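Only one protein chain is missing; all other protein chains are in place.
To keep things simple, chains are lettered A and B as they appear, and every chain counts its residues starting from 1.
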Amino acid sequence: IVDAGIGYGKAGDTTFNGVVSGPYSAPRIGFKGSEDLGGGLKAEFALEQGFSIDTGAPASATRQFHRQAWVGLSGDFGSVGLGRQYAPGYNYSLKFSQAVPGATFNSQAFLTNSIPGASIQPGTDARWDNSITYKLPKMGAFSAEAIYSFQTAESGDDRGQDDKMGVAAAYAAGPVTVGAIYHNSRRAKDNLKEIYLGGTMDFGVAKLSASYQTAKENGVVDAQVAYLGVVVPVGKGKIHADIGRLSDDENADNDSTSLSLAYTYGLSKRTTVYVMANRTTNDDNAARGVLATDDGAASTSLAAGLRHTF
Amino acid sequence: IVDAGIGYGKAGDTTFNGVVSGPYSAPRIGFKGSEDLGGGLKAEFALEQGFSIDTGAPASATRQFHRQAWVGLSGDFGSVGLGRQYAPGYNYSLKFSQAVPGATFNSQAFLTNSIPGASIQPGTDARWDNSITYKLPKMGAFSAEAIYSFQTAESGDDRGQDDKMGVAAAYAAGPVTVGAIYHNSRRAKDNLKEIYLGGTMDFGVAKLSASYQTAKENGVVDAQVAYLGVVVPVGKGKIHADIGRLSDDENADNDSTSLSLAYTYGLSKRTTVYVMANRTTNDDNAARGVLATDDGAASTSLAAGLRHTF
Partner (left out) sequence: IVDAGIGYGKAGDTTFNGVVSGPYSAPRIGFKGSEDLGGGLKAEFALEQGFSIDTGAPASATRQFHRQAWVGLSGDFGSVGLGRQYAPGYNYSLKFSQAVPGATFNSQAFLTNSIPGASIQPGTDARWDNSITYKLPKMGAFSAEAIYSFQTAESGDDRGQDDKMGVAAAYAAGPVTVGAIYHNSRRAKDNLKEIYLGGTMDFGVAKLSASYQTAKENGVVDAQVAYLGVVVPVGKGKIHADIGRLSDDENADNDSTSLSLAYTYGLSKRTTVYVMANRTTNDDNAARGVLATDDGAASTSLAAGLRHTF
């Protein structure tokens, strides 16, 4: 996937103009494969790398396959994977909080990403090193998965000081799908506990998305993120809108409200042009925004671009 | 492309012997693609990475796709690209200053590359981050392109403190092709302004190349580079020769003259063996040379190697 846009942002005295990498989808390349071993058993792997198309820089200075790097087996028992993998908070939040596409302009994604260590969102913190995953086999409308991450792979205790775990499940009933996620990450002071509930309802003329999540680490953060979004297909294009609200009970004057709008138009199955806009208002001590931020100031961002998948 | 040679260099008290990466063509790998969107419209992208074949090190420690990383659209209107792209000074100087092939032994390439920030040459400074390019559609003998680079992609002014722009055009009339390039780069003290004029004439038994360029940044550099080269096909091989002269009106005793000779022989369309030689003479304060340099001393360099494209 390659994706680049021209962007403009303004927040207080800060302005931005320039080329933006991946407003729609973060640019990435990689290798995936599977081998049929007979008896329903399959060997699978994925190696995926992210990069910034504006400068050609890798998404991570230290990880070659920053997005994914794992090998596993799947069969009647479900599937097991070993390596650097997506946590359930990545796979399942994408189901219920993606009215405006991507991780850049999406209100749930960039608000949650602003909480240190929060991992129920489609950003970097949702990919875990040294992890074991287990996914249930396909069972009609119900799906579930779990992960355990030996974050630094070395420890003298039973459980490492920065190990993480997560579980998620979803259930589909006609046009309605609902799901829940729980992540528990060892952090410097205490455990960061995250809970997420989400759902979508597809009316045909429009698809609604809604989610509510909490992230609590004693003495550090006690945040809630509420999200509501809608996608309306219009011919070959789609109109996307969402609103998100982050409130923090631990830190004073740290709340933000984000409103995003987007229009995407498919030139083909593989090539999409788009425009996106965001307006974020901040409490006095908050500085959230998409392309420009300033303490306590409202932030406005615009981008227009082209995404091509290969 | 993979390319490696054995090299020897001597300048004053400094000598070099060892394996040289890419004397003919800098080693690179990458991905390119285009998709036909109908109505003459095409989506295009390129991701290209350079590396040193002598050590396996990447060409840039911080950029994954150091050479190119962009996505764009082309059609009847011409073509537009977004990302890290070649400036016109790369694409057009290759037309008129490439008698001796490559960026290592070519006299125009290594002399111009020695001017800090100079970008009308086939080296790293001719690839610009965060850039927008526009190329005219094919119009018979005339071609032209332009680029604007938001170099750091962030600014409080209308134009960023290190933004860059460039334009170039070329015209072909029978065996003669002529062209011109202009680059303007914001630098720490002042703008660096570069002008380039070049032409080739193909006699069949030999092809002549000539160029003249200036690079001026107030108080830093005021340089001219003159270049003359010739390529003579001899059976399956080619003899290449060029001479370059850099003179600097801003800094005293900083002029250099470079003379290069090369013989290339194609074992196949994809595999070429070659020998190259360079002799550079320097003023007292200049230290230019291909494989070895020493203040004020003349530099002699030799290499023999193998290039294979895939």
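We take it that a contact is a pair of C-beta atoms (placed from the backbone, for glycine too) under 8 Å apart; a residue touches a chain by one contact, two chains touch by 3 or more.
Note that this is a predicted model, so its numbers are computed, not measured.
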Q: For the chain that's not shown, point to the residue among A:N17, A:Q68, A:N106 or A:Q213 touching it.
A: A:Q68
Q. Which residue among A:F31, A:F77 or A:F142 touches the omitted chain?
A. A:F31
Q | Residue ranges of chain A at the interface with the undisplayed chain | A | 31, 33, 35, 37-38, 41, 43-45, 47, 60, 62-73, 82-84, 129-132, 150, 152-156, 160
Q: Tell me where the left-out chain touches chain B, residue by residue.
A: 2-6, 13-21, 27, 29, 49, 51-58, 61, 267-268, 270-271, 305-308, 310
